[in-house]
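Note that one protein chain is taken out, while the other chains of the complex remain in position.
For chain A:
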Amino acid sequence: MAAPLTLLLIVAVTIRAVLFRSSWAELISERVEVVSPLNAWKRVVEGLALLDLGVSPYSGDVFHEVSLSLIHFLFKSILGSDGITAVALYLSIQTYNKNVFRKQKYALESDRYPADCLELLRSPKEMFYIPLKVAMFYLLNPFTILSCVAKSTCGLNNAIIALFILCTLKGSALLSGILLALATYQSIYPLTLFAPALLFFLQRLYIPVNLRRSSFWFFTLQYAFIYVGSLVVITGLSFFLLGSWDFIPSVYGFIFSVPDLTPNIGLFWYFFAEMFEHFRLFFICVFQINVFFYTIPLSIKLKEHPVFLIFMQIAIISIFKSYPTVGDVALYMAFLPAWSHLYRFLRNIFLVSCVLLACSALFPVLWHLWIYAGSANSNFYYAITLLFNFGQILLVSDYFYAYLRREHHLTHGLYLKKKDGTEATLVLK
């Protein structure tokens, strides 16, 4: 399997290199869909230049990247980070599939599945190519390519999250905690991935989620300690490197209070541009809580399936975060092949793919009409943003429904009967 992966990497790098050299690169790196104030390459260059001059990079309103990234940049180009992400995703999904298959085998041997559910079971044959497909979905996704060609630091963020997933699935609590801390340090929101990671480790170590059990508390505290400890160390490190706490308001304050209302594919900019100033604080709280709030119900509902929970969380972050870009969308879309067995239960996939396709094409068109031609206005662009997010939410909830439904069938049998004997259908309400 290494050969196709290498081939894929070569193809992906070639496409990126060609685009880099072409005149499109500059155009792409200016697109608001691809870069946000947080991760624009232009701003990173500005920050580096300020640092060279001995000025704090956070002194203006340009640079909002955390300082450790600066050092990252000296070592690896963004081009490489896409490759790292893809390989990490490949290995994680491979590990995940092995786990799933092993579990399925045990369940099958202990006769836990109803007889008519055999067609729902997954065969190694169909699972064989899934990791490769995942890597392909990430590397050849136009969103990732655009994000990479624009040299958005989003690729870096994705790489860290992918490595975190890999370490978690490989069972290394220490590395997983450190990487999660790193991801949190970069953009706060991955904080919500703490819950699925913890659930995964608990499941792996056969510790039941029971608030009265001391082993549960012991491991939770242990993992939380690794996470918080490394977060403190990283934050402290960046303090010593810069010699000031400037970066805290400039990075996290910037993420939370959303002062930059440059249009992007998210939901924040238009809403806060239109709103009266005295409601701002309240609605910022509402909007930001939105990202974190879903963690609790989803963790309860999906506590047996932490990897699917990771997918859901990443998707929710990329939809509801304050400065989303297409690079974030690409990360969770890479997981879709891993859930290809849910395909038959998806209900709106046609609608969703039409919506997402049309929106991707309409973004630049409406931007052109608004900014260059001056004939349309921001409402047109925001309408498409809303539609795009509607499509994403529909996609995620569709997968959520399909996943729960498959699990339901695996315990209750595929052909459900109502009490009166007619065929029953499942409805998500």
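The rule is short, and it goes like this: a residue touches a chain if its C-beta (ideal position, glycine included) is under 8 Å from a C-beta of that chain, and two chains touch if they have at least 3 such contacts; residues count from 1.
The rule is short, and it goes like this: contacts and distances are computed from a predicted model.
> What is the protein name, per UniProt, of the chain that does not appear here: "GPI-anchor transamidase component GPAA1", "WD repeat domain 41", "C2 domain-containing protein 5 isoform X9" or "alanine transaminase"?
So, among "GPI-anchor transamidase component GPAA1", "WD repeat domain 41", "C2 domain-containing protein 5 isoform X9" or "alanine transaminase", the name matching the hidden chain's UniProt entry is "GPI-anchor transamidase component GPAA1".
> Given the contact definition stated above, which residue among A:V55, A:A361 or A:L386 touches the chain not shown here?
A:A361
> Identify the residues of chain A touching the omitted chain, counting contacts across the whole complex.
Output for chain A: 343-351, 354, 357-358, 361-362, 365-366, 368-369, 372-376, 394, 401, 405, 409, 414-416, 423, 425-429.
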